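Provided herewith is a single structure, encoded as structure tokens, for subsequent inquiry.
Excluded from the complex is one protein chain; the other protein chains are retained at their positions.
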Amino acid sequence: MTGFARYVARRLALMLFVIWAILTIIFVLFKLLPGDPTAIFVDSNFSVEMIERQRALWGLDDPIPVQYARYLGNMALFDFGESFFQNQTVAAILFEKTRNTALMIVPALVISIVLGALIGAIAGWRRGSLMEKTTVVTALFLHSAPSFFVGILALMVFSYQLGWLPPGGMVSLGGPETLWGIVTSGDYWQHLALPCLVLVSREITGPILLLRGSMLEVKGSDFIDILRAKGLPERQIVTHAARNALLPLVTYIAVMTGLLFQGQVLLEIIFAWPGIGRELVVALNDLDYPVAQAALYVMALVTLALNFLADLVYGVIDPRVTYD
Amino acid sequence: MALLEIENLHVSYRTPHGEAVAVDGVSLALEEGDYLGLVGESGCGKSTIAKAILGILPQAARVAGSLRFAGRELIGLSVIELRRIRWRDIALIPQNAMNGFDPVYTIEKQLDEAIAAHADLPAGARRERIAALFAMVGLSPDRLKDYAHQFSGGMRQRAMIAMALALDPKLIVADEPTTGLDVIIQDQILERMAEIHATAGNAMLLITHDMAVVSENCDRIAVMYAGRIMEIGGTDVFLSPLHPYTMGLCNAFPDAARREGELISIPGTPPSLVDPPSGCRFHTRCPFATARCTDEVPPLIEISRGHFAACHHADRAPEFRDQARDPATWRTATP
Partner (left out) sequence: MTDTAVRIETSRPRFAKRRPGVVAMLVTALFIAMAAFAPFIAPYGPFDVAYDTDRAVVALSPPGWQNWFGTTNQGMDVFSQFVWGARVALIVGLISALGSVLLGTFVGLVSGYFGGWIDEALMRATDIAFGMPFLPFAMVIISIAEPSLALVILLVIFFLWRTPARVIRAQVLSLKARPFVWAARAAGASDARIIIREILPNVLPLSFLYMAIGVQTGVMLEAALSFLGFGDPNVQSWGIMLNAAFRAGAMRTAWWWVLPPGLALSIFVIAVFMITRAFEDRLNPQLRAI
């Protein structure tokens, strides 16, 4: 096996181990949650036998180890069972919610990364200039400002006071439902504007500061002096510098995406965006455990998978990384 | 008209502690095909001269004086004109070649880049030239597609030399090209450079702190201390030094033939460039210093044919040379 293949195998094994550990933790947590799932039937006219049958159906009476084994199997296959409340399989619900979260995050990510990297690289190259100083100060300020308050402010100003943009949700009621339909509707973009703005204002700071720092480091490298000594035009030198400065961004992107994915609970609540974060909050409030459990799992899984991907991609693009 | 004429060059930097003068009125000349060695301790301003010649000093540097290449004044020259001269006429072999290459581009790409920037050769011709360059420095052409980190230190340095030779420049400035390499590799590199000098005839400016290296390879030697030239001449700079500092430097390098006798080093440390000593910069560490040395700056004057020294007491050099060989002399010097 080549060094790289071995490295991949090792990271994969580690990731699987962590997933298993987290799944176990989730299992334990949910077993500890108060509330008898069959309690929702208290109002209805279910007889005791029917309740018993329901429990058997849900496997709630089997010994814990059996439940655990079955649970692991299901989770691995993404078989999350049915929601206690909604008339759908949990998998179907989460798939849609995950898609919705992506619909909010992806545009913001793209803008933040592309724009942020560009601004950061320029700021780093032009160290000491006014542009660089203002960029850094603004970035630091935005970086530390709590985004959910910015979200609330944005809502208050742009939606409630000025009425320019809708106050929440992803699409208006009765709007398109398919991915393609949503993405091509102006309605979605209108709803996206505010949350995206808030997200970008926070997330863009990462690439800006990262690229600036990275570019500063690269700029001070000896090989840049040699490039100048070689009489190369400025544009070529900047390209050299940028190629080097971009390397840390790759890892950052994956980590960033992972963080975003599970951290958007706040913005999803503020903007009533039907994403996976909001779904978790709602499910916990409703005691809809299958959904909550699966949502938690999905969020952890996505984070881990993205980190793993980051490691891999970085290894591919930086020729200096060796695997031993 | 000499190939390279440096006249009264001043380079200083603004620092939080004041103005640091790295090069203080240095004058040098290099003819075509010369092999000049510039020696001095770390921090004396040698690398600054190298960068000044290539015009790649940091922005914080202030330059004054004259630096003429083939009669053309380089200081104040527009960037566009400078770029034309760079690498094609003057090339640099930097200190620490490890960092001289861009880590994410292949070596071949970087050599190619150098050629393409100045010569109008088609890709095929460039490839041939690159292969030839590698052969010249003794590197195998199948390593061309590798990255810098895959080369050993010595190989990297040779690749750097190959790159410097790419356009057959009239002048090659080698800034401490062997620092950090082990002695055997050092030897190989220097031999290679001597070969190239002999066959291709480029003028070379070898900058180093190692007197032994310079004495073995260079036709002419210049000794620098605290931003100033102390002595300059042919090989008799080493054989019969006129300046006490040079004598100290010669002592610092062990002679395998003289196995008895302790290693003599110059006491004290190099002076601050922000607040240098008055008069002769070396007087604080010189065992032969007199009051005059503290007050008056000694000018660089021709003592014997082609051999210049900046010392008030150069006439007593033979006497000093004897004393310099005795370790006791250096112990009494009050730094």
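Letters are used for the chains, namely A and B, taken in the order the chains are written, and counting of residues starts over at 1 for each.
Just so it is clear, a contact is a pair of C-beta atoms (placed from the backbone, for glycine too) under 8 Å apart; a residue touches a chain by one contact, two chains touch by 3 or more.
A quick note: this is a predicted structure, and the numbers were derived from the prediction, not measured.
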Practice problem: Taking the full complex into account, find the residue in A:Pro63, A:Gly128 or A:Gly186 that is in contact with the omitted chain. | Solution: A:Gly128
Self-check item: Where the missing chain touches subunit A, by residue
Solution: 14, 17-19, 21-22, 25-26, 29-30, 32-34, 127-128, 140-141, 143-146, 148-149, 152-153, 155-156, 160, 209, 212-213, 216-217, 259, 262-263, 265-266, 269-270, 277, 280-281, 284-285, 292, 295-296, 299-300, 303-304, 307
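We adopt the following convention: only the chains that are shown with their structure count from here on.
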Exercise. Please give the residue numbers of subunit A that touch subunit B in the complex, ascending.
Key: 221-223, 225-233, 236, 240, 243-244, 247, 318-320
Quiz item: What residues on subunit B touch subunit A, complex-wise?
Solution: 51, 54, 56, 82-88, 91-92, 94-96, 99-105, 113-114, 117-118, 147, 149
